[in-house]
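In this view, the complex is presented without one of its protein chains, the others remaining in place.
Letters are used for the chains, namely A and B, taken in the order the chains are written, and counting of residues starts over at 1 for each.
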Amino acid sequence: MISIWDYVISFLVGGFICFLGQILVIRTKITTARILVLFLIIGMVLEVFNVYAPFKEFAKAGASVPIIGFGASLARGAITATKEYGLIGIFTGGLTATAGGISMAIFASFLFALIFSSKTKKGGH
Amino acid sequence: MDKEKRNTNYNLYVESKLPKTKAWPSLFKAFLVGGIICAIGQGFFDLYSHFFPNLAESEVTTCMLMSIIFLTCFFTGIGIYDVVGAWGGAGSVIPITGFSNSISSPAIEFKKEGIIYGICVKMFTIAGPVIVCGVVGSIICGFIGLFI
Partner (left out) sequence: MQTIKFKNKPYLLNGYSIVGPLEGKGPLHNYFDYILKDDTLKEKTFEKSERKLLQDIIVGAIDKSGLRVSDIDFFFGGDLLNQIVSSSYTARELGIPFVGLYSACATMAESLALASIFVENGLANNVVAGTCTHFSSAERQYRFPLELGNQRPPTSQWTITGGGASIISNSPSKIRVVAATFGRVTDFGIADVNNMGAAMAPAACDTISEHLKNMGRSPKDYDFIATGDLGKLGSEILIDLMEHQKLVLGKNYADCGCMIYDKTERVFMGGSGAGCSASVLNSYILQKLAKGDFKRVLLVSTGALMSTTTSQQGDTIPGIAHAVELEYINEKNDNLKDKELKQKVVTTKLNNKKKENK
């Protein structure tokens, strides 16, 4: 069932997470890589403390699209695989759960790098 | 006056001279861009769950993320995403699209150094830390999982 509420909540929660990120950017001059890592770790911590699942239930794509969701699925993958397969799961679980996203990012980047070239910026914003 | 004292004084002085820009417009832009990207994600989610009702929720989520990642790489290639990013700030970085953009932009940029030494080597110059921290973090989480 498609409901407008899902979109509203996705927009609001996703927007709010980015809002928090922008406060960090303004206050601390944090760079792209550091923001990504920071929010990834936040996602992992949320998952370990079992907060992420109810949060996602509430916020829908507002929770899964931000990199927090990526961190959470890394952590969740590792934890469930560990429970299922034991020690080996510690090492296989995280990447297995996120393989789709990582593979697609690498494949699409490679593909479009072959097709496109970078262009000069026409002034800042 | 010793150098260290002079330098700290100068740094304090420069700090006081920094232009005071209003924070609200950029916060609003980040909110808007981040929110719209998440709403688009929700759109893909609904689309896939409608057409592939047999998939589990986590699989639909993966499909949705893959679609957004693919599209971001495309928009990076045609030179639109850097404009979105310059306008939206963290709003374009924190969604998974930011991760995707940080992989595709160096790949496209360093294409001129060749496929192996350009695209393949430089692909993770920005997103590398995300993968490394992600993998190391997930292993730590796995260990924690042993005791839960």
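Keep this in mind: contacts are C-beta pairs under 8 Å (C-beta built on N, C-alpha and C of every residue); 3 or more make two chains touch, one makes a residue touch a chain.
Computed from a predicted model, the values in this text were never measured in an experiment.
Colleague: For the chain left out of this view, which of B:Ile36, B:Val84 or B:Cys133 touches it?
Modeller: Touching the chain that is not displayed is residue B:Val84.
Colleague: Among B:Tyr10, B:Phe52, B:Tyr117 or B:Phe143, which one is in touch with the chain left out?
Modeller: Only one listed residue reaches the unshown chain, and that is B:Tyr10.
Colleague: Over the whole complex, note the residues of chain A touching the chain we left out.
Modeller: For chain A, the residues touching the absent chain are 25, 29, 31-32, 118-125.
Colleague: Provide the residue numbers of chain B that touch the chain removed from this figure.
Modeller: Missing-chain contacts on chain B: residues 4, 6-8, 10-11, 13-14, 17-19, 21, 26, 76-77, 79, 81-86, 88-90, 92-93, 98, 101-102, 104-106, 108-110, 112, 126.
Everything that follows uses one rule, which is that only the chains that are shown with their structure count from here on.
Colleague: Would you kindly tell me how far, in whole Å, the mean C-alpha position of chain B lies from that of chain A?
Modeller: Each chain reduced to its C-alpha mean, chain A and chain B end up 8 Å apart.
Colleague: Could you please specify the touching residues of chain A with respect to chain B in the complex?
Modeller: Per the touch definition, chain A meets chain B at residues 2, 6-7, 10-19, 21-26, 32-37, 39-41, 44, 47-48, 60-62, 64-71, 73-75, 77-83, 87, 89-91, 93-95, 98, 100-102, 104-106, 108-119, 121, 124-125.
Colleague: Which bits of chain B are touching chain A when the two form their complex?
Modeller: So the residues of chain B in touch with chain A come to 23, 26-27, 29-39, 41-43, 45-46, 50, 58, 61-66, 68-70, 73-74, 76-79, 82-83, 86-91, 93-100, 102-105, 107-109, 111-112, 115, 119-120, 123, 126-131, 133-135, 137-139, 141-146, 148.
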